[in-house]
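Left out: one protein chain. Kept in place: all the others.
So, subunit A:
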Amino acid sequence: MFKKFVPSTDIAGQTPVKTSVQRSIRASVLSQWKIEPETLEVIWPKKETLIHVKCREHISIYTVHGEPIAFQHFDGPVYPTLRILHKYPYILPKVQIDRGAIRFLLAGAPMMCPGLTSRGGYLPPPDAALPAGAPVAIHAEGKEHAVGIGITKLGTEEIRKVNKGVGVETATYLGDDLWAVKAL
């Protein structure tokens, strides 16, 4: 999503968000992320207005004080930015890839099933299985912090069963152009 993203040409406009819309965004964030209202309050205080940065191809980035905190594609799920995820790693369910796949993830490739099911990989256990289309934090074998954020293309149980093809689509990853943007 952010492999090629040039702020000067790809941003169409910035507008402050209406409070009523802010309320609905806050509600959807609280329902989609595993985050307490108090913690969200620290990231995004109620008093601060959210700025909606419209980008090409229906991508919206939400910023507080110019710092991107979340982004969204069209009406899809709201993803936190990687910097926020590093600070609060528990807000998204975790999947892990093996060490061999890190290189490809850092080049922006989607994550294939075998990299998730191999010995270095990790998928949530069957009783916490994720459906397709869930935002996940992509961790890496032997590393402490998340390396990317993605969306599951198959349910986690399906990934185990099929074990072929794309399992997790990458939304943002370490070193992409959204990572390079520290303030908008």
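Quick note on the criterion: contacts are C-beta pairs under 8 Å (C-beta built on N, C-alpha and C of every residue); 3 or more make two chains touch, one makes a residue touch a chain; residues count from 1.
One rule holds for everything that comes next: contacts and distances are computed from a predicted model.
Missing from the rendering is one chain, named in UniProt as "Density-regulated protein DRP1" (options: "UDP-N-acetylglucosamine transferase subunit ALG13", "Magnesium transporter", "Ribosomal protein S5 domain 2-like protein" or "Density-regulated protein DRP1"). Check A:3, A:18, A:56 or A:87 against the missing chain and you find that the one touching it is A:87.
The residue touching the chain not shown here, chosen from A:16, A:66, A:142 or A:165, is A:142.
Subunit A residues in contact with the hidden partner, per the touch definition given at the top, are 36, 38-39, 41-42, 86-90, 98-100, 102-103, 106, 119-120, 141-145, 147, 174-175, 179-180.
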